[in-house]
Structure formats: structure tokens, C-alpha cells
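Of the protein chains in this complex, all but one are displayed in their positions.
This part shows chain A:
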Amino acid sequence: MAILKSMTRRSVLASGAALGAGLAVTLSGTRAVLADTPLKVAGIHASPVENAWNSRLHEALLAAAKDGVIEYEFSEGVSGTDYPRAMREYAEKGVDLIVGESYAVEREARQVAKDYPDVAFLMGSSGEASGDNFGVFGTWNFDGAYLAGMLAGKMTKTNVVGSVGAIPIPEVNLLINAFNAGVHEVNPECKTLVSFIGTFFDPPKAREAGLAEIDAGADILFGERIGTADAAKERGIKAVGSLIDYTDRYPDTVFANAMWYFRPILDAAVADVKAGKPVGKIYTAYGLMKDGGSDIVYTKGVAPKEAEEAMEKRRAEIKAGTFEVPRDMSEPK
């Protein structure tokens, strides 16, 4: 918040100084994007920015603003029915790049992009890129999940690990399947449980799903959703987090996290906009481990030493491009 405020103040000062010079240009409607001026970026978040996924975007955008690469303003908790309106408003306002999520408004979002060909869009989406200005990205942090699975597979004593997911959309499936594949690489006999809570934001329910899996014998939980680790904490077992680093929130419970970083995707899109290149492409790959978009963050010494060594070996192979984590988008069983 403090960063944001100071940023706004700075931008107000800057715009005040630039007003005289820039007025003519702005009024004539041409948007000159200079290579060294910060890009005007708007973030439109369908959920509160505390929500794990949105927090990744928000954090990366704030960091980019701090670095002076972009000027960032945002709206949060924008419902699907209001989303295209928010997009249009920012587009009319003259931002250069709109970052957000079109999962619930795939068609409408593309229509807005068509109506504002001068504005670039970078959207979290399950669909394809469209036109010259509508780029999409998926959230592929499954490399980290696979590596966390390699640790979990060696740590389980009951030989049962469980995952709690929201809804089996491709990105969630990829993640849980990769975690299970990692478990099975080191422990083919291990049983993997999966449950879905059927909603994205219901932490008490995710906790109940986690407790149900513990009752069914699981002694390591992979929490695609926040709330899962609370179940693990309550029963004194270990858990794996996803997207963000949950270690501080659950110090003795969460020992590994399949991290996802939005900055590489953002940087790629910002570079394209500044270079005047079309952004109507899929940016997902920048979020893979090879490009620094995903990784595992873990507490050393929790898993057996051999497990950590085997995992580190795979990690190096994935980074080097010699090992590819299987991409399985089918619903995990």
C-alpha cells in the first residue's frame, strides 16, 4: 500500500511536470510509447488481491512499478458481470497494457480487446490468444509441484498422500497430476488421494477436505487451495503449498511450495509492448521453471537427505531442459 501511494504521488508529480509538454500529444489521441518511459499498466483482479493467484500478479506488478518499469494502478474484486466495463474504463483512460484474468469472461474480454486495438491485453486464460493485442498466459507451476511430490513420496509413512483442489480445470489438473507423478517417481506404490471442493474461495471447506483425506490415511497434503494446510497443522502432519510460499504462515507444517512467479511473463509482455510488437500470443512458457517462472521453495532437512538430493538433481535437469515434467491435463483420479 505504501509503495502504491508513493508511486501514485510520484506519478502525479511526473504527470504535472509533463502536462504542458504532453498535453498536445495526449489530446491528439496518439499514444507515443517511448522505450525509457514507464508503461502505464492497469491490473484488473476478479478476486481480492489476497487471493493466492492474484497476489502473485499484484506482487509482480508492484515490484515492476518499484523498479520504474511500469506505472501500476489496479481494481480488485471485479465481478464477471462488471469485468468488461472495468477493461473499457482503463482502455478509455489510456493505459498501455491491461493485465488481468479472462477465465469467466473469455468472449467479452476478446471483444473489448478488438474495440481497443491500441491497448495491449495480457490475460490469465484457459483459451487462446486473439488478434494482435490480446495475449494470454496459463499458470504452470507444475514443475515445482513435481519436485515437491518427489520429497513427499519419500516422506510418507502411511504410503498415502492427498491433494485438495478447487475445480478440475486444466491448470489445476496439471498441477495435481505433476505432484502425483513426482510422488510416484520415487515411490511407485504410494496411494494418491484427490478431492475437489467445487469452489475457489472456501478455506473452511478446503480444511474439511484435508481432514477427510487425513482420516483416509494421508500423512502429507498438497494444498492447491488455502485451508488445506490448516487441516495438516491441526493433525500435526506436513503439507505442501502452491503458488505462494506458505512456510511463514504454517511454520512447522508446510515444508515445500510449488512457487509461481508472474514477473517473467510480465516482463516479456512489457518488452513486447515497448518494442511495438504484437502481444497476441501465449506467454505461458515464460512462467515455466526454465525461465524462472516456477520453482520449488522448501525447508531443508525435513525430507530425507537422499530425497532432497534426488530432487535437486531433477531440478537441475528441468532447468537445463534435459528433463520434462509430464503434462497431463486430464482430471486426476
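Assume a contact is a pair of C-beta atoms (placed from the backbone, for glycine too) under 8 Å apart; a residue touches a chain by one contact, two chains touch by 3 or more; residues count from 1.
The rule is short, and it goes like this: contacts and distances are computed from a predicted model.
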(request) Select, from "3-oxoacyl-ACP synthase", "Sulphur transport domain-containing protein", "Nucleoside ABC transporter membrane protein" or "Cytochrome c-type biogenesis protein", the UniProt-recorded name of the complex's unshown chain. (result) "Nucleoside ABC transporter membrane protein"
(message) Just to verify: which one of A:120, A:174, A:193 or A:273 makes contact with the chain not shown?
(response) A:193
(request) Tell me which residue among A:88, A:205 or A:319 touches the hidden chain in the full complex. (result) A:205
(message) Can you tell me which of A:244, A:273, A:311 or A:325 touches the chain that was removed from the display?
(response) A:244
(request) Could I get the residues of chain A that touch the absent chain, sorted low to high? (result) 1, 47-52, 55, 58-59, 77, 162, 168, 193-196, 198-199, 201-205, 207-209, 211-216, 226-227, 230, 244, 246, 249, 331, 333
